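Left out: one protein chain. Kept in place: all the others.
Here is subunit A:
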Amino acid sequence: MTRILLKNKLDDCIAAWQKAGYSVLAPVQRHDMSSFDEVQKGSDMALDLILTERTIKDQFFPQTEPLIKYNISKKEIASETMTPPDKKRVFFGVRPCDASGLAIDDPLFGWDYKDDYWFKRRENSVIISIACTEADDFCMCTSVKLSPDSTKGADVMLRPLANGNGWQVDAVSDRGTALLESVSSLLEESSDEAAPVPQVAEKFDVEKVMEWLGDKENFESQFWKDISMRCIGCGSCTFLCPTCHCFDIQDEGDTYQGIRRKNWDSCSFALFTMHTSGHNPRNAQSTRWRQRIMHKFNYYRGKFGVNSCSGCGRCTRQCPVDMGITETLQAITNLPR
């Protein structure tokens, strides 16, 4: 027997959380774009999507984040530090790859200097992950040693019932236990079986990839030039990635007032590393693509003990030139040794 949440109790569940002061966010399809956004009832949710086009990362590390508001007058400069809204949030129906992405980025935003903007949102949020019942050709969670029902980064795990009536519900963290406590009257015991998770074939051998990337001899290999030839440096893969975290800090406004903002940036762009002198350490698209792959599967692991990829496959799914990380990692796997 496990606890289940029936679909016809979902609206009550949302209402109970709202009453307890939470906003509820879930996958929604609006116009041509699917993303995580606030919902009022179960029918607002697009839980059938294999994956939202935009990642849950947007809700923790927004595309643009106001840091400091400033006003400049003849006499003085007034500035005010801006903080993220102090709002408790429940994320319902997060795919395991997106939830893992948050857990992967935690050490980066926390090492030595703690990024308050990230952690304030993290500490105020409860992640309810949902196991996948379907995968597409781009999914690659198993290739990075995760799975369609991984609980990494989750506070509560949902497993869709085979009969389609609801979900098995398990708390996987203290925060999750507390959240379920608040709706315990809406849950019931049941022996209904969970739907099977999909088979996601391994697309590359991550051990082989890591070994090849770790060999200093390969840093200046012709491989990088050949494999990145198609890359147009648009940055889509980085913006749609649940773990990419690079940003810029810019003052936006007029002469007298404005806001200093933390904006998404991308290692795909030439300006990203350009010095004032004109010298650019990563002066070709191939060196920038190499940086992206090395960062994800070598440098990040060295620093934080985990690869900076959760296998969602968006980089490949949405790439305008049909490139993405998968192809590069497959090619590395298949290189003659």
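Quick note on the criterion: contacts are C-beta pairs under 8 Å (C-beta built on N, C-alpha and C of every residue); 3 or more make two chains touch, one makes a residue touch a chain; residues count from 1.
In the analysis below, contacts and distances are computed from a predicted model.
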| item | value |
| --- | --- |
| Undisplayed chain, where the name is taken from the UniProt record, one of "Oxidoreductase FAD/NAD(P)-binding domain protein", "Putative spermidine/putrescine transport system permease protein", "Acetolactate synthase" or "Carbohydrate ABC transporter membrane protein 2 (CUT1 family)" | "Oxidoreductase FAD/NAD(P)-binding domain protein" |
| Sole residue of A:21, A:85, A:164 or A:302 that reaches the chain not shown, by the stated touch rule | A:302 |
| Touching the absent chain when the full complex is considered, from A:134, A:248 or A:327 | A:248 |
| Which of A:183, A:267 or A:293 contacts the chain that the document leaves out | A:267 |
| Residues of subunit A (touch criterion as defined above) contacting the omitted chain | 67-68, 70, 72, 76-77, 79, 81, 83, 108-109, 111-117, 216, 219-220, 245-251, 253, 255, 258, 260, 262, 265, 267, 272-277, 279, 281-282, 287, 291, 294-295, 298-299, 302-303 |
